[in-house]
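Note that one protein chain of the assembly has been removed; the remaining protein chains are unaltered in position.
Showing subunit A:
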Amino acid sequence: MPPTDHHGSFLNRISIRRNQITNMDVNHEQELEELELFQKHVTDRFMQLLQQNQTQETTETRAQAQSQLLSISWFQKLLDTYLCCESEFKAVLIINRDASCFSKAPLDRLLPDHLDRTVKALDICNAITHGIELVRHWSRLAQIAVDALEQRPIVEGHVRRAKRALNTLLTSMMVDEKENSQLVGKSAERMWSIGRRGAAGPTTVNHNQKFMTRSFSTCVSKSWSASKQIQAMSTNLVAPRGGEPTGLALPVYIMSSILVFVMWTLVAAVPSPERAGLGAHFQLPRNLTWAHPVIGLQDKIGEEWKKKEKKGTAGLLVEIQVIEKVASSLVEFADGFEFPVGDEKADEVAGQVAELADICRKMEDGLGPLQLQVRELFHRMVRSRAEVLDVMDQVGKINTSVLY
């Protein structure tokens, strides 16, 4: 593949524009229109995401077109939405623009801030990719239990096998969440009781714990915190007051806000290192008209987070929630198991196993593509950042000095 010089592409477009003899008024009007369209599109797209959930609440059917809020397929739509907004944003920012505005207020401050947020988002993407890998691991453990409990008739051997797998699974989910081993409340109790019931045997549990290094100590340094990253990303996110010269401050603000929202949501849903306090770290001002659907989503997700954070959860991803719920329930069943299982009980268990099987299948099908999407996000952000940096360099905002 011959190496190509991407370096000049956007610059050529800018300089062409600059040299055109244009009617200033027409241009300006066109620009305003583009900005308004961008805003409208953002609102529309996020409205769709919000409505996904609302429709689900009224129907029981697992219609493929609807995606439950915070499910894998919903996230696929969320990331898609982000990518669409990002493309449009780039077009608005760079094409039709006199690049010299990049070196003047307010963009001279806003753009570097946005780029800084992008770098944090890149790190979050990497953490999320790692987190999804972990979720895959959990689904494989769950699959063991599914296979075991789908056998007929269910005998002790199957139950013990399922229980071993589920204990490993639940311990892993807990360990990751309290990575710094400050076990509190229910989760500590649960861990201790797992150890005590000992169908898995204390030796096994000890070994499991020692090598339960699914935690993020392998991926990032101990001091990196997803929650703090989100907080840093949102601290200087300030809505622009009207009337600034370029009219670009608003789209930059919109794009930045969406970026932080998407990252915040991902961190809440997928196991990530250090998420304490996440709920409070991002709040969009409620008076923004374009942001109504985003705020709607934020409210719902924030509430979920508050509920689950107290109990302790591995992540808000719907599939993870189901695993947590069903796995715990099945472990209870396993603890009280006596052969043979009564018909009523057997049906109940069969239902739960089917639910778990369904989730495992969804994960098997969906987590791979989701990881690829996150990676796509990563690439897109890298490219956009490079392009914006190029333009900023060209206008001499950042002077590369020759060091000697």
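The criterion applied here is as follows: a contact is a pair of C-beta atoms (placed from the backbone, for glycine too) under 8 Å apart; a residue touches a chain by one contact, two chains touch by 3 or more; residues count from 1.
One rule holds in what follows: contacts and distances are computed from a predicted model.
Participant: The complex lacks one chain in this depiction; which UniProt name from "Glutathione S-transferase", "Corticotropin-releasing factor domain-containing protein", "DELLA protein" or "Exocyst subunit Exo70 family protein" does that chain carry?
Facilitator: The record names the chain that does not appear here as "Exocyst subunit Exo70 family protein".
Participant: Which listed residue (A:77, A:90, A:160 or A:300) would be found touching the missing chain in the intact complex?
Facilitator: A:160
Participant: Just one of A:77, A:90 or A:140 touches the chain that is missing; which is it?
Facilitator: Counting the whole complex, the residue in contact with the absent chain is A:140.
Participant: Of the residues A:101, A:219 or A:239, I need the one that contacts the missing chain.
Facilitator: A:219
Participant: At which residues does subunit A meet the chain that is not included here?
Facilitator: 1-3, 5-8, 119-120, 122-123, 126, 129-130, 133, 137, 140-141, 143-144, 147, 151, 153, 155-158, 160-161, 164-165, 168, 198-199, 201-204, 207, 211-214, 217-221, 224, 229, 339, 371, 375, 379, 382, 385-386, 389-390, 393, 396, 399-404
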